[in-house]
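Removed from the display is one protein chain of the complex; every other protein chain stays in position.
We just call them A, B and C in the order they show up, numbering each chain from 1.
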């Protein structure tokens, strides 16, 4: 974890409201694991006041470049999308615990399950897993073809299945509809997306004792580093007697059985 | 009075902390009188919240360009000085009542008395008076040579005397020390500068029945257009029984005998 | 089709819920140069007192993060001048006029209310029991339920138009203030007035405001206003005009969810003089996005959180 300034290299829309931003950082800011995030100061005013958490989408270690993909939601991301090449932005990070490698090294079949703006962080994870010679399948869900993005990137990692709510690309339905129960023998899954989706995935696999799985969560944050107890998630008391863990510092990624969504 | 966007053409330091900003506006925003001001929105956030009043320094009516000269004081002017060519800024104006022409057309000898950042608005006034064939003398006071500015511009209008507190340029002293009581037979004066200076000028000339004089005042503003009663100045009850006038809409320029400083 | 923005304050129908907050719009003359005041749901004028008031010395304004302090001190020409010089002019806009009234003694309030409510153009009185600027009984009216009760009752007795009581947020228990004035016969509530705050100038080492303290308004106070309206809404059955930091149509919706039936926009006029017409225009879009027919349906909806 470090605080420092990054220089914006590019900041352009991928799709309506979805931006890709590349920044150049100092050395230590780029030592990031898949699933970690940066806490970004979007302006030099007190309104909006708080930083905004954005996950790492890709890293170019040689050139010390970080890529973020974010959707414009409100005040903070609106300001972010106005940054121009050459502008400086203040980053705090990398923060949190990212996606762990599969615990057992003989589990080689991995599936990435992403919904909407939850998809970008899975890309750097996928790249990382491919490097370590895991076999990666990606399941991606969007609202529509119009709102889809990053498909080529995921195709470059391996098999990629797409679902859209309106059926305009891939199958019609959600990410869960991309799972063929009979055929898919994934040993590990990693998922990021809206809470409802994560909950459905958790339920789907909860009683499958052989699967290992990780969920990347979002919660409203204050400090971003574990000091304020603002971003807690309820955890199953079998896993932690304290009842709550912090998304910012204990997560954002949790073993899927631990958290109560 | 109009609200509209202006495009920044240039925004560069004249001296340390003193900036000159040129903007391009729509037609009606440029119909400004000497001594009027614009109420400038310095950012798109609620902090800082209020607009900032800045007087007109010069106007190029043909090209619809306005020039402001401002000193960086706090949050608002700091943001203003960060604007780059091409940026848009939101102006409300022109506001207030500027410098009136001398009441009697046979009063041809005019003196402009400016202190520090009060000097810029006198320039457009001077240009305007020269056009109308008044004879203009300028008395300018600065802290030091280092902090002086606009001297060539005023020299182009006519006789210009300079005082600096540290004596590094012109005579050592204040603007008041530039007045040679015996020789100067000015019939009208216009002054802008710190309150203490205006008060001294007011006292100096108060019992000189033949002189006509105007002071440009500053006061902290809310609405800038006369609605909130935030920016009042006490007026002599001989001139106005109500006791207070509004700097933003009745002023910022007042006949020097009217106001109680 | 029905006007989606129409709201009711008791029997008074407003074409939309947007009005200026008292003291932030003068008597409308300045803003009337910028747009047609007929656009507004109602027009609320500055606090009017029995006699002319000169207000406080300057500086009267200071800026704070997302807010501002004012210590205008109720400067106004007095009730007679308002009736003669301002109301006839304002009546041309055929838009309900609400007059904010203030005073030092109960008798002052009663006298102003009697006079002003007799003017046919006046649709409603807003009883300012909360202005923190005048060194007088004003602050007590607004912070003691019993005193507020007495004042409201006295004004109600003479007023020929509905009386809305404008509550001060500088209290421990806003609900007891609200229920006290409701019991006294208030037809509705306006909330909130400004919070008391101050700033210091590092150079002079003194308070920035000549009056030392002033009223804090603007976006900074919005969360406090929403909370107070939310609490009060559940405990009264009279309508609430909400205010405190509104700058956008989205803010207006938050105030409705909290319990407001109409809203006033104050400080935001100083930043964007066209803010009220803009909000009125934006509201339909926001209602569409939310899938809401009439804005009035949203009043107090924020309570249905379970």
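One rule holds in what follows: contacts are C-beta pairs under 8 Å (C-beta built on N, C-alpha and C of every residue); 3 or more make two chains touch, one makes a residue touch a chain.
Keep in mind the model is a prediction, meaning the values are calculated, not measured.
Asker: The chain left out touches which of the shown chains?
Answerer: A, B, C
Asker: In the complete assembly, which of C:160, C:206 or C:285 touches the absent chain?
Answerer: Going through C:160, C:206 or C:285 one by one, C:206 is the residue touching the chain not shown.
Asker: Out of A:49, A:104 or A:155, point to the residue that touches the absent chain in the complete complex.
Answerer: Residue touching the absent chain, from the options given: A:49.
Asker: List every residue of chain C that touches the chain not included in the displayed model.
Answerer: The list for chain C reads 64-67, 69, 143, 170-173, 195-200, 202-203, 205-207, 212-213, 216, 218-224, 226-227, 230, 245, 250, 253-254, 257-258, 286, 289-290, 298, 301-302, 304-305.
Asker: Going by the touch rule given at the top, which residues of chain B touch the chain that is not shown?
Answerer: Touch set of chain B with respect to the missing chain: 46-47.
Asker: Since one chain has been left out of the picture, which residues of chain A touch it in the full complex?
Answerer: 1, 3, 41, 46-51, 92, 219-234, 242-244, 249
The rule we apply is simple: only the chains that are shown with their structure count from here on.
Asker: Could you tell me between which two chains the number of C-beta pairs in contact is largest?
Answerer: B-C
Asker: Could you tell me the distance, in whole angstrom, between the mean C-alpha positions of chain A and chain B?
Answerer: From the centre of chain A to the centre of chain B is 55 Å.
Asker: Could you put a whole-Å number on the gap between the CA centroids of chain B and chain C?
Answerer: 36
Asker: For chain B, what residues touch not just one other chain but two or more?
Answerer: As it turns out, chain B has residues touching two or more other chains at 46-48.
Asker: Counting only residues that touch at least 2 other chains, which ones in chain C make the list?
Answerer: 65-66, 219
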